[in-house]
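What follows is one structure encoded as structure tokens, with my remarks underneath.
Omission of a single protein chain aside, the complex is shown with its protein chains in their original locations.
For clarity, chains are labelled A, B and C in written order, and residue numbers in each chain start from 1.
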Amino acid sequence: MAVKICADSFEPWQEVQQYRNSAKKMAGKSGATAIFIGMMRDVNEGDAVKGMMLEHYPGMTEKHLEKIIAQAQQQWQILDALVVHRTGTVLPDEPIVLVAVWAVHRGDAYDANRYIMEALKSTAPFWKKELLKSDAERWLKKNTDGYASS
Amino acid sequence: MAVKICADSFEPWQEVQQYRNSAKKMAGKSGATAIFIGMMRDVNEGDAVKGMMLEHYPGMTEKHLEKIIAQAQQQWQILDALVVHRTGTVLPDEPIVLVAVWAVHRGDAYDANRYIMEALKSTAPFWKKELLKSDAERWLKKNTDGYASS
Amino acid sequence: MTMSIKVRYFASLKESLGRAEDDLEFSGPATVKEVWERANAGKPLPDHILAAVNMDYAQLNNAVRDGDEVAFFPPVTGG
Partner (left out) sequence: MTMSIKVRYFASLKESLGRAEDDLEFSGPATVKEVWERANAGKPLPDHILAAVNMDYAQLNNAVRDGDEVAFFPPVTGG
């Protein structure tokens, strides 16, 4: 497993490919790869957003993400997992988070990926401050359940 | 939405990037991208496998995959979806299937991606014939539920 | 009424029958199951075989119409 905190913009596929190529045990074995990419939107809560500042708790964030991956490994049969998360100033359409999970079978890859992502959203120490188009700044209060309709 | 049947090997990320760039409506909007990639494994049902022949029903396969995506669009709020599937001779570690779903929110992207993939596995007209390392050939009888433990 | 029906077979079914398609001409009406029987000398449809009419899944007792394409194939194994 690997956890990576990036102060600069990252290229999700490059991270996925690079990590998979470094993990030889996956060649020919990983029948299922589930990938989630969270990107910055240019509208939130009805307001145009032009940027975002992402703060984290160096040390705890990495430790906590590793714990989340370990919990996923206990619950599902996965081969490996990678989490990459941005910090610093993020612009619309830039990736914020990448979760990649490799497994022999698809159910394990899907479920573990979703688990890691939901645990990350609700417990990993990151905080977002939005810079609105109006130049106002605001801290996000909390993460939502992730559905448009709710 | 797009459905693509490839007689030759394809590069999943290139397909994802190319499609997203062609769909301008997603820039700044698609907060969540869920991607699933199915790749050929070199072992199945305990036997070493050196290749696979993937047959489909030209016309029906595309039509049916489009129907599956449309059903996902009715159930979740997604921005777009792409399905790419190999046919012909596939070698271990080559991609067989790619499902990419873009949404504003993560729950919709995850759920729709999973729905499309499960529907594809159980109903899309594709058939796999394995070429074992022993040179024996065998048609796969049916798809499994996708978990290692079951 | 004369019916022209194209019948197609896929995957292991195509291999075991030794052919990929049949062009049938007969006096209708007929169901999907009867199309199979006409094309295969009355031999019963093997278990678990699926059918499609004009590239949509169909039940064995669905009626076919002149010009239809009827397909038979084993359980799917894509993805």
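In the analysis below, a contact is a pair of C-beta atoms (placed from the backbone, for glycine too) under 8 Å apart; a residue touches a chain by one contact, two chains touch by 3 or more.
If you're wondering where the values come from, they're calculated on a predicted model, not measured in any experiment.
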Original post:
Which displayed chains make contact with the chain that has been left out?
Top reply: A
Subject >> Chain not shown, touching residues in subunit A >> reply: 38, 54-57, 59-60, 63-64, 85, 96-97, 117, 120-129, 139-143
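The rule we apply is simple: only the chains that are shown with their structure count from here on.
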Subject >> Distance-maximising chain from subunit C - centres being C-alpha averages >> reply: A
Original post:
Roughly how far is subunit B from subunit C, going centre to centre by Cα mean, in whole Å?
Top reply: 27
Subject >> Inter-chain centre distance, subunit A versus subunit B - centres from mean C-alpha coordinates, in Å >> reply: 22
Subject >> Separation of subunit A from subunit C, taking each centre as the mean of its C-alpha atoms, in whole Å >> reply: 48
Original post:
When you check subunit A against every other chain, which residues touch at least two of them?
Top reply: 106
Original post:
Considering subunit C alone, which of its residues make contact with at least two other chains?
Top reply: 79
